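With one protein chain withheld, the remaining protein chains of the complex are depicted in position.
Up next is chain A:
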Amino acid sequence: MSGKAKKQVKKRVTFSDDNTIVRQSHRKKNIGHEHPPVYVRKSLLTIPFHLIVLLYLYIYHSDYSTELLLLGLIPSQVFYLVLQFNKCTVYGNKIIKINYPLVFISLGGALLLSVPTLIIIILFGAPFLEHIKESWLLASHCCFLAYPAMYSVFNCDFKVGMWKRYYVMIVLGGWLSCVVIPLDWDRPWQAWPIPVVIGSYLGAFVGYTLGSYI
C-alpha cells in the first residue's frame, strides 16, 4: 500500500533523545554537545515523600476532598522540584541551577495541559457529560504530578526521551487503580475520581523513586 512509497523517504522523527534533531537553545554552553546526556542521579533525594504524606492526609483527614488535595499538591511539588528533584537532574554533565521563571511558567503549563489531559481521561472512559468537574480535578492532579518532569523537559531543551517514563508511571498507576471501581463494596472511596487519584499518586511515587533506575 502507500507504505511502500514511504519506505524510501525514511523520515526519522521520534520522541527519543538518541536521534533527535536538537533544537537550537538559548544556552550557549550546550552547543557542541551532539548528544548531551540527560539523566537523573540515583539518589534517595528523588523520593517524593510528600506524596505519601498528602495521600495520608487525603485519606484520613480530609474526607477525600480532591480540591484540598490539589491545593496541597501544587506548592509541595514546587518545593520538591526546587529542593529535591532538580538537584538530581544532570544535563550536559552539570547539575543545572534552578530557573525560577521557568518554575512558574511550568506551573501555568501544567494548568493548561490539564485540558488535553481531561480529553485523554475522557477517552479512557471517564463520564462524558456528568462529573466533568471531578474529571478535570483528576486531570489537574495528573498534570501537577508530572510537573517536575515537565519542568525538566522545558529546562533540558525538550529532550523528552528520559522523562517519558514519569508520565507513563502516572498513567499506569491511574489505569491500574481503575480495577476497584466496579467492585460492589459501596465504600466512599470508590467514588469517581478518588481511586484514580490515589492510583496516580502511587504511580508517581514509584515513578519518581525508581525513575533513575529504569
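Following the convention adopted for this analysis, a residue touches a chain if its C-beta (ideal position, glycine included) is under 8 Å from a C-beta of that chain, and two chains touch if they have at least 3 such contacts; residues count from 1.
Throughout what follows, contacts and distances are computed from a predicted model.
**Q** For the chain that is missing from this picture, which UniProt protein name fits: "GPI ethanolamine phosphate transferase 2", "Cytochrome oxidase c subunit VIb-domain-containing protein", "Large ribosomal subunit protein mL44" or "Hydroxyphenylpyruvate reductase"?
**A** The chain we cannot see is recorded in UniProt as "GPI ethanolamine phosphate transferase 2".
**Q** Determine which one of A:104, A:124 or A:189 touches the chain that has been left out.
**A** A:124
**Q** What is the set of chain A residues that contact the non-displayed chain in the whole complex?
**A** Per the touch rule, chain A residues meeting the hidden chain are 1, 3-4, 6-7, 10-16, 122-125, 127-130, 168, 171, 175, 178-179, 181-185.
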